[in-house]
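Got a structure for you, questions after.
Apart from one protein chain that is not included, each protein chain of the complex appears where it belongs.
Let's turn to chain A:
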């Protein structure tokens, strides 16, 4: 039954070309958005840039609630709304644009595996840091997450989300991990990505794929976000080819794109502060 619904959606998607007024929704950039959501949003933006599809970024305080899956970012194209990178990639493919068509079967399997690695380790580590590390939660997350709303709603929403994320962490076995162990995992993940990237410009051939967009989204956000301590970004900085990779993508796809102010800090040292 769900398969038929998907096929129907794909047909709908294929029917029209990409419109000019496509919009990508995320939370408020300067006051509200958190590390993990920012990373996901940047990954989608990078992917759409790589496909040469114009999209404008719209910031709304209730983006999370508008999204069909509860997660940001989501795109509003024509009369369809699609959220998260995976479904967006499929949606864009149905419209006839794809970055991974040139890959053979084994490479496609590898690409999917590496995307799962980023989701499994990097994204989960970001969520852990934001919601389960008490210092970060107190100083950054609680202040930012509900900031557009009045008291007491802001605290309630924040605690609710924290409870939800902590339940999930417990279910997958991350609740028992200490911060050092999580940072170790991040290091392992970055090492794997660095070894896979090697000296190539992108992960597969000379053309970027959705994996490049995803890795860029996460790594760039980690590098340019100021948290209570620098440990997370230090882990990424140990790998110079990953930094060069981020800079390359930023220069190629985001320079000159004036709407995207996340790239305004072009040099590595300038950090965008997430603290209020």
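The rule is simple: contacts are C-beta pairs under 8 Å (C-beta built on N, C-alpha and C of every residue); 3 or more make two chains touch, one makes a residue touch a chain; residues count from 1.
The rule is simple: contacts and distances are computed from a predicted model.
Novice: When one chain of this assembly is omitted, its UniProt record names it as which of these: "Metaxin", "ATP synthase subunit f, mitochondrial", "Integrator complex subunit 11" or "Proteasome subunit alpha type"?
Specialist: Options "Metaxin", "ATP synthase subunit f, mitochondrial", "Integrator complex subunit 11" or "Proteasome subunit alpha type" narrow down to "Metaxin" for the missing chain.
Novice: Could you tell which one of A:109, A:135 or A:244 touches the chain left off the display?
Specialist: Considering the complete complex, A:109 is the one touching the chain left out.
Novice: Which residue, A:29, A:196 or A:248, contacts the hidden chain when the whole complex is considered?
Specialist: A:196
Novice: Of the residues in chain A, which ones touch the absent chain?
Specialist: These residues of chain A touch the chain that is not shown: 1-3, 68-71, 105-106, 108-110, 112-114, 116-117, 119-121, 167-168, 171-173, 188-189, 191-193, 195-196, 198.
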